[in-house]
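Shown here: the complex without one of its protein chains, the others still in place.
Going by the order they are written in, the chains are A, B and C; count residues from 1 in each one.
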Amino acid sequence: MARPVGIVGSGQTHHGRRFDLAYPELVSEAVEACLKNTGVDPKDIDGVVYGSMPSMMEGVALTHFYFADALRSVGLPILKTETCGSTGISLAITAYYWIASGMADLLLVVGSEKMNEGDSQATMTSILEPFYQMYFISGAPGIFSLQSQSWAERFKIPADKVREAATRLSLDHHNDAFDNPYAHIKQRLTEEQINTARVITYPIRLWDVCPNSDGACAMIMASEKMAKKLTKKPAWVKGIGYAGDEYWFGDSDKVMWQTAIQASKQAYAMAGIKNPRKELDVAEVYNPFTYQEMLFYECFGFAEFGKACDLVLKGTFSRDGELPCDPSGGTLCTNPIGATGLIRVAEAAMQVQGQAGDHQIPGAKTSLAHAMGGVVQYNGVMILGSEK
Amino acid sequence: MSKRVGIVEVAMLPGAETKDYFLDQVFRVTKEVIDKAGISREEIGTVVSASTDLFHSGQSCANAYYWDAGAALLKNGSRQDGESLFAFAYAAMRILSGKFDTALVLGVCKGSENPENDMLTHFYTDPFYQRPIGINETSVAALQKRQYLDRCKITQEQCAKVVAKNLGNALKNPYAHVKKRVSVDQVLGSAYAYDPLFEMECGPKSEGFIAMLLASEDKAKKLTKTPVWLKGYGSSMDSFYLGDRDLLEGQLPNAAKRAYAMAGIDKPLKEIDMMELCEPYAFQELLWYEDLGLCKRGEGGKLIDKGLTALEGKLPVNPSGGVLANNPYIPRGLYRLAECFLQIRGQAGEHQLDRPVKTALAHGTHGFAGQCHAVTIIGV
Amino acid sequence: MNKEFKTFKKVLELPHKYGAGPAFTAFYDGLREGKIMGTKCPECGKVLVPGRSMCPKCHVAIDKWVEIKQKGSIVSWAQTDQDFFGKPCEGTYTVALIRLDGAGCDFLHLVGGNLKKLKTGAKVQAVWNEEKKGHMLDIKYFELV
Partner (left out) sequence: MEKKTECDVIQDTLAVPYELAYGPTWTRFFEGFQQEKILGSRCQGCGRVLVPARSYCPRCFVELNNFVEVSQEGTLMGWVLTDYRYYGMPTEPPFVSGFIKLDGTDCNFLHLIGGIDLTDPDEVRRKIKTGIKVRAVWNKDKRGQIMDIKYFTPVK
């Protein structure tokens, strides 16, 4: 059996357009906030795990060098984990295995991105090789639009119904973001505004899509002994799942998406969860696009295949619903990519620690965090619990 | 929790630049290690790779590209950016956690497709202060060497001896990229890359594709009669701005201290049988001797003068020819470890050392003047 | 593999806008006025140049700016006549770590002018361009005194 691993606490930057700080200063803002929130003595830290999405976005190669001081990693061992969009959750997973191996007791985990400094569309396109795929996948909106349309088509869901459910999600998340002090987009919207907003790639409209955010998230993870010393209420890592499929987009089914299904099943099995909708109290699903969010609900077993729209419209995933999803406003309202997955974990941890403030789901004991990355390729899932 | 992690098998491609397709090369080396170990792709527990985005690959999210070619399809895998010994360490951690029985470690870098290393390392700089000054890894190495010559009274001849030794060793290594015998005089007669650093003191730009299979203690014993065990690991990071650092008092002693403590080593010179050091610039090998505790500060030159680190010396260093002979930027740390593994196994071929190797040390470094170091100790 | 296969040449062009943040903005403002500005850490008292928003050792926020002397001595230097990517000047390129008088760290810049007596430990002083744009190279180079 692996050693238990707990999350002590975290710190985030105020996400948004942050030209008020140079990049290392932004990283520092999250690190210092985390140390302050957790009361950890930096001298006790055994190592640092850092990652961002791709170096291209930063215009600096191998950014762990650049941020070495801001990360407080000087003189410490470091691991630099990068798995594209899923980097954030992969960082938490890295720290989990590092501590579970017995090679560390207390780790600082940091993810960051300054999306507004680079050209995010160009970055997305540079993920694709120039022999074949690069020409046909017009950045993230293009690929997600393709995926969502295939999903609606597969289960014969009428376009109006999908639109209505997507609008509901957009409305809910944008409202939720007002209760999250760190969220980027804080915009009161009406159904009318969402439904008639500019089309990005049909059927995806402006408010169905996440923003480009600058931001960072830092988290302290610890062995059982250390976690108990540092906090009365750690969030324990109960389950982990991660999977990736083929690079060539056309090689695998992205609707009944095997990596999303498998990652969640692995995590549920490790955590002993049989009925996720009943047993989970809250989920932080990586939702850069409203349409895709529903596909995840189905792959994760929150809804039967083809039925997510119905449950969304019933309010199952709203703040007061059976399984509240993304009460933080989610990725839809805040997306500094390299930090995004880690923010999901940090938010899911705060929920089971009862420290989520205005967006706390009362009595939450078990939560799920998720991130996605690659050419619609990777899914990572982490289950957290208030009990070990 | 697994008590130990064993290296079961390794496969790698030579460093010479080819016009082969990147994914074909990843597949070939992965398939080879799996076949050698006699297992199926399905049996592999996890895959941890090392590569880098964009700058040393021309592609963002490079690991997405080679995910399936690297046997990771539908596996719980991950990737380390920049340093391949990080990937090794992370894979070992995954096994030690008790969650996986086997782990595949990959290191990939297609140097032939990239512009010169100096162009890419120029982008390690911050855009505000160090980039406008135009530095890159080689010019910073020259700054480091100047201090080494000035402060420690190391001579140019001593640095050149490292080149002659390592390239001499590489002649018999089938995986080496640069194969030519050079004399100390030839090195000293070559042009300066940046005064005081000679061009012939700099590593080449090579390709690297390497796959290594790790397993838990029980599984390793089932898969091979001769597993080689992980004994110690340590890494350490230095400050970013060059002006904030003392380029001669870096972080390698810290990384080594951690690895030695884990391996229970007090006297490295006595207890370690061979070393593979990462010396993209020849003089650094001498500096690393000192940092690793083989001698006092400033005495690295004496070690090479005495021939202590030659093939037939007391502690051979870089029998493979080191990074001067083969420099696939990202996987070069893993190539060091692979050489240690083969030497311990007695499978190094023509350049097999003429005495038993029981404990070996592999070192990786990346960043300006060794901003980050990783040290791995393996043994029987 | 003897057959030579063709290759695909591509140039990745990456547009960037780098936010300089408060510390570099203040440092550049200093350059615009012909001053080299550093900061003094309230905890360890170390003077760092360029100035920082946070001490890399003590991790405390710094906002005490001090003007740094424009003279110092060469700690290390490297030199080439060749062209290379990112070269900021014509002809001989000499990059150096310079310990400015009173500073607690080395300053990275170019050395230029008459280089005959160039050696480690040599005294240097800043030479400025007439037009100052708030850029590292507003200091043209450091020349031997």
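The definition used in the following text is that a residue touches a chain if its C-beta (ideal position, glycine included) is under 8 Å from a C-beta of that chain, and two chains touch if they have at least 3 such contacts.
Not measured: the values here are computed from a predicted model.
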Visible chains in contact with the missing one: A, B, C
Residue of A:82, A:129 or A:347 touching the missing chain in the full complex: A:129
Missing-partner contacts on subunit C, residue numbers: 3, 5-22, 24-26, 28-30, 37, 63, 65, 134
For subunit A, the residues touching the chain missing from this view: 19-22, 59, 119, 121-122, 125-126, 128-139, 142-143, 145-147, 149-150, 153, 199-202, 246, 248-252
Hidden partner chain, residues of subunit B it touches: 18-24, 27, 31, 34, 40-41, 54-55, 58, 68-69, 71, 73, 110, 112-115, 119-120, 123, 127-128
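One rule holds for everything that comes next: only the chains that are shown with their structure count from here on.
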Centre-to-centre distance between subunit C and subunit A (centres being mean Cα positions), rounded to whole Å: 38
Where subunit A touches two or more other chains, by residue: 22, 56, 59, 69, 74, 123, 126
For subunit B, residues contacting two or more additional chains: 54, 127-128, 239-240, 244
Contact set on subunit C toward subunit A in their complex: 8, 10, 12-24, 53-54, 56, 59
Of all residues in subunit B, those that touch subunit C in their complex: 18-21, 54, 58, 113, 115-116, 118-119, 122, 127-136, 139-140, 142-147, 150, 192-197, 239-244, 247
Interface residues, subunit C side, partner subunit B - complex: 1, 4-7, 10, 12, 16, 18, 20, 24, 48-50, 56, 75-80, 84-89, 93, 95-97, 105-110, 120, 135-137
